[in-house]
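All remarks here apply to the structure that follows.
One protein chain omitted, others in place.
Let's turn to chain A:
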Amino acid sequence: GAGGGNDIQWCFSQVKGAVDDDVAEADIISTVEFNHSGELLATGDKGGRVVIFQQEQENKTQSHSRGEYNVYSTFQSHEPEFDYLKSLEIEEKINKIRWLPQKNAAQFLLSTNDKTIKLWKISERDKRPEGYNLKEEDGRYRDPTTVTTLRVPVFRPMDLMVEASPRRIFANAHTYHINSISINSDYETYLSADDLRINLWHLEITDRSFNIVDIKPANMEELTEVITAAEFHPNSCNTFVYSSSKGTIRLCDMRASALCDRHSKLFEEPEDPSNRSFFSEIISSISDVKFSHSGRYMMTRDYLSVKIWDLNMENRPVETYQVHEYLRSKLCSLYENDCIFDKFECCWNGSDIVMTGSYNNFFRMFDRNTKRDITLEASRENNKPRTVLKPRKVCASGKRKKDEISVDSLDFNKKILHTAWHPKENIIAVATTNNLYIFQDKMN
């Protein structure tokens, strides 16, 4: 596990959400995302709701901890719908949230369910006009004939109100289920990806969308792979990548053609065909792809591992980290209980450390420089702030040491699918089924 020196020592900071074990479907967290400054942290859930937390200003006297995150705004982003024409039930679950960089006083984010993307404006109101001539303070209109003097209305302070309003609704562009949205580095356009197609939008224009990738075969019987995730390059506004259910990543350049069906680069690790099993394709399916902050590397997450790819090398990843290799001998059961289809996400700390979730409310971090890794647990039992979290270890086989947990004791209903790392500081947000944990490194 991680030792001393420059290794981060993680401590519990906060936990949000209900304590009881009986989880309502709507409370299942489906996405977690920090904004560009890290001041705001958004979550989306299966009930279509968004909750935004704001980090409080650093308290000068409390130098040992960074500000806490408190509720800033909460709103219903999406509602359940039924498409009667296609007999299709559309879930309100928020699949992804992506923040726009802040341009003025208001904050903007994109949230999406399976079919519709919405641009939300979150703005603060801390003053209101008072002293109208024709209106009473309670809103009733005054009889103009009773007005004897005129006054100039002024703004007076009021209790802070945070309002969320939908500014754009981007609908009717996806036949299949949206899995990703990604804002371009030009901050004017963004892409949305479903199982078979990727569309390019302009943030100001809702009645038009350009299809840039289409992998739907003419005959659906010939379908062999689907798009699982997509992301724009952080610096090159013409470049994006998309991953597939077969474990490949394609990099496309929008300057090459209007329809990017021919990739510029294809990233794929060669596989020995004699090693194939029934499970090979399923566990190779990439559930998440993320560029490093520099844009030089990208990380992919498949069922058992995290892989780091150098954009300059297509034929294999530069690094592979095993998240929970001990599950390879459990694939039959994991197929039967559908866990093998769980979609884990992954995230970067700059370009050095990567983090991803696992089962039993464990999450893992891999340091690319030191090659050390650590397993931690998000649990209310580790509730003491400023106490360093104890590393966990899973015993794959043989004699179980004290403090180790055996594979058969892991709780597969406790999955950490969504994690996020503050863009600037060592603060992480980890979502269990219905709780949000915030951990910080031990300062000083």
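Simple rule for what comes next: contacts are C-beta pairs under 8 Å (C-beta built on N, C-alpha and C of every residue); 3 or more make two chains touch, one makes a residue touch a chain; residues count from 1.
In the analysis below, contacts and distances are computed from a predicted model.
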Listed names "Myotubularin-related protein 9", "Galactosyl transferase GMA12/MNN10 family protein", "6-phosphofructo-2-kinase/fructose-2,6-bisphosphatase 2" or "Alpha-endosulfine", matching UniProt entry of the absent chain: "Alpha-endosulfine"
Omitted-chain contact residue, chosen from A:Ser185, A:Asn211, A:Ser280 or A:Ser351: A:Ser280
Contacting the left-out chain in the complete assembly, out of A:Gln57, A:Ser87, A:Asn104 or A:Asn219: A:Ser87
Residue among A:Glu68, A:Glu225, A:Asp253 or A:Glu425 that touches the chain left out of view: A:Glu225
Residues from chain A at the interface with the omitted partner, ascending: 16-18, 26-27, 29, 43, 45, 47-49, 51, 71, 74, 76, 79-80, 82, 86-92, 114, 176-177, 195-196, 223-226, 245-246, 272, 275-282, 325, 328-333, 335-339, 341, 396-397, 407-413, 434-436
